[in-house]
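Complex shown without one protein chain; remaining protein chains in place.
And then chain A:
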Amino acid sequence: MLKFTAEHEWLKLDNGVAAVGITQHAAEQLGDLVFVELPEVGAELTKGGNAATVESVKAASDVYAPLDGEVTEVNQALVDDPSLVNSDPQTAWFFKIKLKNPADADALLDEAAYQDLIA
């Protein structure tokens, strides 16, 4: 199941674990990324709190935790080559979290609602 947040993140949900990335729209707005900082595996994230940092030539931006949960995996490939986010944002996952309450994901935006938001 694919969900979105108003903060321009996508979540791919699978068995209570969400892979999280930033949307095409967000990647376009940020421009060429030159630096990605990811959370530590095992970190407890709180919805709306800072989870990761991305930097373009121009500025640093935060990536927020879309839901409460524990980080189970991070995508080191993005740290090694931040341009992967720009070339294919929809597959460039940043981190995976085991959701504290998987049902909370139901309240997030579906793709149509997200597309309306950025239209």
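Following the convention adopted for this analysis, a contact is a pair of C-beta atoms (placed from the backbone, for glycine too) under 8 Å apart; a residue touches a chain by one contact, two chains touch by 3 or more; residues count from 1.
Please note the rule applied: contacts and distances are computed from a predicted model.
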Identity of the absent chain, which is to be given by its UniProt protein name, from "3-isopropylmalate dehydratase small subunit", "(2Fe-2S)-binding protein", "aminomethyltransferase" or "Tryptophan synthase beta chain": "aminomethyltransferase"
Residues from chain A at the interface with the omitted partner, ascending: 31-32, 34-35, 37, 53, 55-60, 79
